[in-house]
Structures are given as C-alpha cells and as structure tokens.
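One protein chain is absent from this view; the other protein chains keep their places.
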Amino acid sequence: MSSSTPLLAVDELSVVFGGHGSDEVRAVDGVSFTLEEGRVTGLVGESGCGKSVTSLALMGLLPDRGVRVGGSAVMQVPGGTADLLKLSQRRMRDLRGSQMAMIFQDPLSSLNPVVPIGRQVTEILRRHRGMRGSAAAKEAAELLDRVGIPDPERRLREYPHQLSGGMRQRALIAMAVACRPRVMIADEPTTALDVTIQAQILELLKNLVTEEGTALLMITHDLGVVAGLCDDINVLYAGRAVEKAPRAPLFAQPTHPYTVGLLGSIPRLDAPRGEPLTPIRGSINDNIAWTRGCAFAPRCDHYTMECLQGPPDLVAVGAAAGVEGGGGSTGAAAEHVHRCVNPVRGADTADRSAPESPAAVGEDEEAQG
Amino acid sequence: MLRFIVRRLLQLIPTLGGLSILLFVWLQRLPGGPEYALLPDDATAEQRAELRRSLGLDEPVMVQYLAFLRRIAQGDLGTSLTTGRAVTEEFLTRFPATVELSVTAMLIAVTAGIPLGYLAARRRGSVLDVAAVGGSLLGICTPVFFLAFILKVVFAEKLGILPSAFRLSPGTNRTDLSGLVVLDGLRTGEFDVVWNALLHLALPGVALASIPLAVIVRMTRASVLEVVGEDYVRTANAKGLHRNTVRTRHVMRNALLPVVTSVGLLTGALFSGAVLTESVFAFPGIGSFIYEATQTRDYPVLTGFILLIATMYVFINLLVDISYSLLDPRVRAQ
C-alpha cells in the first residue's frame, strides 16, 4: 500500500457534449479527485450534475462522436502508469473488467435479458483470466456465493428476469469483482433497490473494499450512503466540485449552501416532531453558466451580487476568512475546500446568525485576490 | 412450452373456420359464375343451368357450405374448373416451386438485410446509412411486378445473362424426388440441374426479395439503434469484452428478436408478391396459378388455394412465435 502516490489521480477532467459554439454542453467542468487503495471516494450531487458522466469518461464508455474529454486520469496499471483518457480503445478494453470495473444503477436493465447469468459471469472470466468450461463455471459459482447469492449453481442457469432486484445487483457486483479490479466505480448502485436490500449491498461493497483493498468510487445522490461508506467526499454541482472534504468535516461543518441544502433535505429520526424538511428549491436546470457566476445562485438562499460577478474559485475553507469557532486542525482545513464566495458558517446556525457582514469582508478579499 | 403450443393451436380453430365461411360466401357471390367462364358465349340457358346443377351450384348456400366443409375435412378442396384436376393436387404439384422461390427470396432478404441494417445503424448518418434507408424506402414504394419486369428486360432480354422464365431450361433431365429442384439435385448429385435451377431462381428471387429486404433493413437498423443504447450493452463494454462478443452476444442477440417476428409476418407479403412475380417470370408455382384462376374465375382453385395459403400463413406465424419464445426467455416464462 503506497499512500503517497494515489491509485488513480483525476486532474481537471472535463467532458463537453455536442457540436461547436453555443450548442455544446459542459457536463463535467474541471473535476479533480484521487482514489486510493482501500478507500471509498464519493461523488455526490443531484441527477444531471455530471457525476455519472465522470465515471463513464474514466471507463472510456462515452460515445466516440460528439464528445470531447479533457484533463487527465493517471492510473497505476501493471507495468507503470497510464492516462485513462488517452489510452487506445483496445488498451482500455483490456483494462476494463480486469483493472477497473463498474457497477451500474439499474440492475435489471444492466443485465442482458436473453443470456443466462452464468454466461454473463463466465464471459468476463474467459476474457481476462482465460478460464473456460467447467473451471469458469466453478469460479462463477464461487463468485456468486461470495456476493451472497444462495444456491449459485441454479442461479447460473437462470435469466435476469428470474432473479430479485437485490440478487441482480449482487450478480452485477460478482461480475465487477470477478477479476479483482484495483478500481471499482459504483454508479448509484442502490437507487433501484428496496431500503433493506440497499443496506445489504452497501455492506457487501464495504467488505469488498476492506478485504481486497480495492479503491471504490461511489457515485450517489444519497447522503445517507455517503455517511455510511465514503471516506472522502466530493460534492458536484453543474459539472464542478463545489465542496470536497473528508467525511467527518463535511458532515460536521458543511460550508457550501448546496451541501447544506442537501443535508437539510434528509429526514432525520432525531429531528423534533413536525419540523418540516427544507428541500432545495428549483431543479438542476435552473442554473447559470459557471463562467458568469456561481451556477447554484438561482437556487441559493445566500447568494449576493458577488456570486454573479464571474466564476468562484475552489478555495480552502477558512483560507479567505477566519473560521469562527471552526476549530479543527490546519490539516483538516486544507483538505476541506469549497467553491463559494458567501459560504454558510455552521449549518445549524445559518438561520440565526446574520452572515452578511463577515461574508462581505470575505468577498472583498477574494475579489481582490 | 407444450401448453403454449396447444393453446396457440386451439386459437387457430375459430380463425380458420371463420376464414372458410368468409371465402365460401365471397366466392359464392361471384357475379358471372363459372358457367359463363367455362361455356362459350353462345351457350343456351339450359346448358348453363345444366352445368350449374352438375357443379352443385343450385343447392341452398348452407347446404353447399356444409358440403364444402365436409370435403375440406376429407382433404378435398374440389376440382379445378379449368384443368379438371383436384385442387389439392394442383396445389401440391405447384407448391414446391413456390417454396423454392420464397425461400430463395427470404434468404436473400435475410442475408443481405441484417448486415446492411446493422451497418447502417452503427454508422448512423453516413452515406451507407442514408443509402440503406433511402433504398429500402424506394424498395417498399416500387411495385413488385414493375421491378420484376425491369429485371427481366435488363438481365434476360438485353444482357441475356440470366433466363427469364420457368424453373429449368427446356429439355433438362432430372430425377424428381420432392419437387424441390435444388434440393433434389443436391441429393442425387445432379449439380448441373442445381446450377440451372439457381440461375432460373435468380431474377424472380431478387424481385420477390425486394419488399422483405427493405423491411428487414429498416427493422434491423431501428432495432440495433435501440439496443446499442441499452444498459446491458454498456455493461458488456464495461466488462472489457471483445468488440465481437459484444456485437454478437449482446447487441445482435437482442436486436434480432423483433426481426424474427417480422420475418413471420413477411411471409404474407411473400405470397402476395409470388402471385405477381411468378406471373411475370412464368414460374410454375401457386402464384401464377392463382393469377390464371383470377382470369378464368376458377373459384374452387381460388377458394382452395387461398384457404391453404392462409392456413400456412397462420402455421408459419405459429412456428415463428414458438421460435421467438425459444430465443426470448422472458416470453417463455409467461
């Protein structure tokens, strides 16, 4: 385990869809993060914020035409390092499934309906591990067993529609872990499942990470999943990271209004009776271009004139203004960054205090800097 | 599975029964019956009445229909008014020719249509795609008999490289086993006969293939376009499978399902097309005989042939349904 060099370092990843000029859509706009062995990194945000596109770009699964991918994603592969975004199609095919695997959102539509489960598991064994015949079948049964599918020999002969939702997702996970990949990407793996099954699947993923030392990139809109699983969290909005931090500081002291909003949208069991949830109003479509200001401003309760004067930068929390009562070591503060000129100071006190005054100071300093 | 087949077979009974009524009534109501078609124009009224009586045409309709049903049950579909031979016999002697022609046309349509449709879908918007889509629209809009005539004039009459009529060149000696010339030739080793028959099949086969080809190209293209966007294809790619594996096992395996259904439905169009194509190429199958029967109002032949064709059509579609359920486990489960 080398903690110094990350397993996968994504730097300034950008994905642009569509033609030229005004038609194009910047789905991902300069996202950076790292994946390390045995750690879970979360990408959090609403649908449409660019998190799935990020994962597809890393896997090289975006369509060939009409897409431009920029930045770099350097991964440690056998025999050195490679930039996933620049590798040839053929080389990527070799890496996919063996070095990096992906688990998708909807387990039913992600499985081929007319091919038995067994075949869908053994084909990856055959492709990357050269196993065939009864050896492959035996290994496939073991894999299903390992992800908690009872009676694996029978299940191998069945078709996806004969399995329950949780079982299908387990089968997909079995395929993903079949070749012990070093990087695993899970794109909303529990969204389509019942709550009880969700917990089981998350537990399974957690065990796989600890046992195998796999680096897991967890993509979700569900902060509950993040809280239980992720070590590092990136909150995305409209294609850019708006806040990133290790789990503890993010939940203890969210600073970006969007993060605060996401946390406010979660029902809590310990909340007083009758307290309404505070959803984020509007939808992800109500944004403005990042080049003109903060994309979240139209939905933000905290936005000021400053927010609309050009793109905000990603800065360390507390770097611009003194963090009042913020505490935490300097290291933690350096790991905790956000993209906001008027951040929330302590989520719980947001409504009581009057943030305008100190924020205005911060804005001024930033504008000068 | 067996229950599925039995249920489908039971569903056929009312369909075929109704069909027999429909045809019987329609053809009974024909104005200017066979007594005008068969007898010379100057025949007397007595002669006409005599003929009607001898054919049983003066009985009440219900009696005639019951007699008709009884005869059908015995495999007797009546006698051709023009040739004097049993309708079933006429059908059986001509049927192999039509089978050979239809199979040829379907093979051409499937072997050319599926790859073309696939390529058009994968290179969406390319010259090939535009040509395939435009060509198939053109194919659907061109009257089959006109295409048949053009082919005949160009390849048989002007260029003289392909024969324009019949199943074999006159004077060809062959051993007849089943009436299927190509198959018989292969079994007996008469390869010159096989080659001769294939040459004769070329033009009518292509003409008859035009509509199924057009439909299959469009169908495959649309189906592939839909399937390549499916999540399971993305999964297959995420597993790093070879391009070929993804293409065959994941894309085509699913994309061909609707095409299989359309092949069954297209056999109907094939029979319609056979009437036109066979008459252009004087191909001695059931199609050209139906054409002649329409000209002479030989209605036992029309009733019998259409009933047989409809029955066959229904059974072919039953077979297609069964094979579909073998290909798609989701259908099998129901």
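In order of appearance the chains are A and B, and numbering begins at 1 in each one.
The criterion applied here is as follows: a contact is a pair of C-beta atoms (placed from the backbone, for glycine too) under 8 Å apart; a residue touches a chain by one contact, two chains touch by 3 or more.
Basically, contacts and distances are computed from a predicted model.
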item: From "ABC transporter permease", "NADH-quinone oxidoreductase subunit", "Methylhydantoinase" or "Cytochrome c-type biogenesis protein CcmF", the hidden chain's UniProt protein name; value: "ABC transporter permease"
item: Residue of A:72, A:162, A:191 or A:304 in touch with the missing chain, whole complex considered; value: A:304
item: Identified contact with the non-displayed chain, of B:73, B:127 or B:141; value: B:141
item: Selected from B:4, B:149, B:166 or B:324 as touching the chain missing from the view; value: B:149
item: Interface with the unshown chain - residue positions in chain A; value: 281-283, 285-289, 292-293, 297-299, 301, 303-305, 308, 354, 356-357, 360, 364
item: Missing-chain contacts mapped onto chain B; value: 14-15, 18-19, 22-23, 26-27, 29-32, 137-138, 140-146, 149-150, 153, 157-158, 226, 268-269, 271-273, 275-276, 279, 290-291, 294-295, 297, 299, 302, 306, 309-310, 313-314
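Note that only the chains that are shown with their structure count from here on.
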item: Length of the line joining the C-alpha centres of chain A and chain B, rounded to whole Å; value: 56
item: Complex contact set, residues of chain B against chain A; value: 230-232, 234-243, 245, 249-250, 253-254, 257, 327-330, 333
item: Complex interface listing, chain A residues touching chain B; value: 59, 61, 92-98, 101-102, 104, 106, 109-115, 119, 123-124, 127-128, 159, 161-162, 172, 175
